[in-house]
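The structure is given below, and queries will be raised subsequently.
Note that this complex is displayed minus one protein chain, with the remaining chains in position.
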Amino acid sequence: MIEFEGAEVRYPGGVRALQGVDLRIDDGELIVVVGLSGAGKSTLIRAINGLVPLTSGRVTVGERTLPGLDRRALRELRAQVGMIFQSFNLVSRSTVLNNVLMGRLHHVPLWRSLSGLYRAQDRELAMEALELVEIVEKAYVRAGNLSGGQQQRVGIARALAQQPSVLLADEPVASLDPPTSHVVMRYLQQINRELGITTLINLHFLDLARAYADRVIGLRDGRLVYDGPAAQADEAVFEEIYGRSLTADDVLEGQGGL
Amino acid sequence: MSGEASVDRERGRTEPAGRQVRPRKPPPQPFTILGLAGLVAFTLVTAWDWALGIGFDPLALPGELADSNPAMVEGLFNVTDADWRAQYVELLRTHFTDPDSPWPLSLDSRIGGGLVETVQIAVLATIVGAALSLPLAVLNARLGAPDRVTHAVVKALNNVNRAIPDVIWAALFVVLVGVGALPGILALTMFTIGVVVKLTSDVVDGIDRGPIEAARAAGASHAAAMRTALVPQILPAYASFSLYAFELNLRGAAVLGFVGAGGIGQAMSYYWSQLDFEAVSVIVFVYLVLVVVVEQVSISIRRRLG
Partner (left out) sequence: MTRASVRGSGARAAAQVRPERPFARFRWTVTVVLLALLAWSTWSVDATWGRLLQAPGRAVGFVGTLVETASLEPLGVALEAMWESIAIAWIATLLGAALSFPLVFLAAANLTRSRVRQPVRQVLNVFRAIPEIVLAIALIPFLGLGPVTGAVAMGISSIGTLGKLSAEIVESIDDGPLQAVEASGGGRLERLRWAVLPQAMPEIAAFWLYRFEINIRVSAVLGVIGIGGIGGFIAQAVERNVFERIGLGLLVVILATMLVDAISSRLRRRLIEGPSPAAQARRERASTGGGPTGDDAA
């Protein structure tokens, strides 16, 4: 379970990226967070694993509550929360397998990660994670040689190798073309259903949000302005969240051409 | 430049006059004026023949280089200039100008041994120094160091290391471990660390930070994150700089012998003191061939790494 209580984030420049957010997420939910650029979506997601510290309020993830964790406890929390990035954040010169093994770093003794001599069980977990996103045949290929969609699947596998109970994805399809976006979204949905991992995804395409989410959360200027089932999030709701009428840029299918 | 000016003029004609103001040519920047004045003054001070200068006269230089100086030769080597000329200038002339002149490639054991030792010193210093440099290079970059204090300490120590010339390191190590190849190896190890750490850590600033964020988000410790997300990115540059350090070490190893730290310099300074110019030129020639060959190999490997 994840719970925000009066969460606030104020960046050094004075921007209030989160303001008084109260939010409760149950285990196994698939939630899509929507909002205009700058609404605070990334900030909300990064507050969960402590990449962005709260300036007031609290976030509870499982048994741990931020802020107030020491470095060790924070790393334990992060190990339990997998993260997927818009730009994949793979080490392009390392093999796919070595990238996925980065998901095991918290569980591996330092001498093993420094020497690259991972245990057989960690390799097995990494391979299974790759099988889950159906890209195991690329295990020994350099990550930089893969296509964008393949790289994002490796990014998902890296997060899965952590054996997380929560998965965070910050605009996971924003760098991909429409068909590949659906492929990646389907993997995230399957993982949520089959492994029961609580999943939060930032998106700005409302058709993707409606197609894959159980529940949609809308942010505007750092405030929670919508929280409800995906089925009820119709165009009027999105116009309310965005504070303007919708355009072709707001739907993935409108992105054709090019 | 002239093209741009004419375009401006044409546009000026179609626009209503008076809307645009032609700027005056800006005065030269203070940096330019002060910089140039400073450089000229510094050059005059250092070149002039007085207490603060070395007495460098570019106009007299060609004349001086055209012929050896009898007084100098006699004072230095205690032989008449005529003998000296017979031995040194003639030797240089025939060996460098006469294509038929055979090189006296009579490598005696002093020379051969000195060359081998030079290579060994360079190899050991490069491998040991480069191995120590990788972690130090990570700590020497702000992004790579776990905290500010570590970063500041490592950086300061390496700046001190780099400020001490290799031959001074060699002289100091001769005091600590006695004469021979060992002080040479230690001195060039310090030199290798200075070069490789500096160059490699400069690369760290330009890397992709995304993977490091990903490692942090997975709960990795700082050391593990650096090893898996940062080191693979700097590895090609690091390997290339290490090879470059090997080239420098091979060249730098020539001087070590002059302070008792082994290598080909020992043979060079020995024959020089014996006035055996033939041997000296053999050493110089063979050594140059060695340096050029190694450098070409190293450059071709570095190109493949890049």
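Note that the chains take the letters A and B in the order they are written out, and that residue 1 is the start of every chain.
Assume contacts are C-beta pairs under 8 Å (C-beta built on N, C-alpha and C of every residue); 3 or more make two chains touch, one makes a residue touch a chain.
Note that the coordinates shown come from a computational prediction; the quantities given were computed from them, not determined experimentally.
The missing chain, though absent from the display, is touched by one residue of B:L143, B:I164 or B:A223; that residue is B:I164.
Remark: the omitted chain is touched by one listed residue; of B:L188, B:A215 or B:V280 this is B:V280. From the options B:I127, B:L143 or B:A223, the residue with contact to the chain not on display is B:I127. Within chain B, the residues in touch with the undisplayed chain are 1-3, 19-21, 23-27, 29, 31, 35, 42-43, 45-47, 52-56, 58, 61, 64-65, 67-69, 72-73, 76, 84, 88-89, 92, 117, 119-121, 123-124, 127, 159-160, 162-168, 171-178, 180-182, 185-186, 251-252, 254-255, 258-259, 262, 265, 268, 272, 280, 284, 287-288, 291-292, 295.
Residues touching the missing chain, restricted to chain A, are 62, 80, 125, 127-129, 131-132, 134, 136-140, 160-161, 163, 165, 190-191, 194-195 (touch as defined at the top).
Keep this in mind: only the chains that are shown with their structure count from here on.
Work out the mean CA point of chain A and of chain B, and you get 48 Å between them. Taken in their complex, chain B has these residues touching chain A: 208, 210-211, 213-221, 223-225, 227-229, 232-233, 235-236. Touching chain B in their complex are the following residues of chain A: 49, 51, 75-83, 85, 87-94, 98, 101-103, 105-106, 108, 110, 113-114, 155, 158-159, 162.
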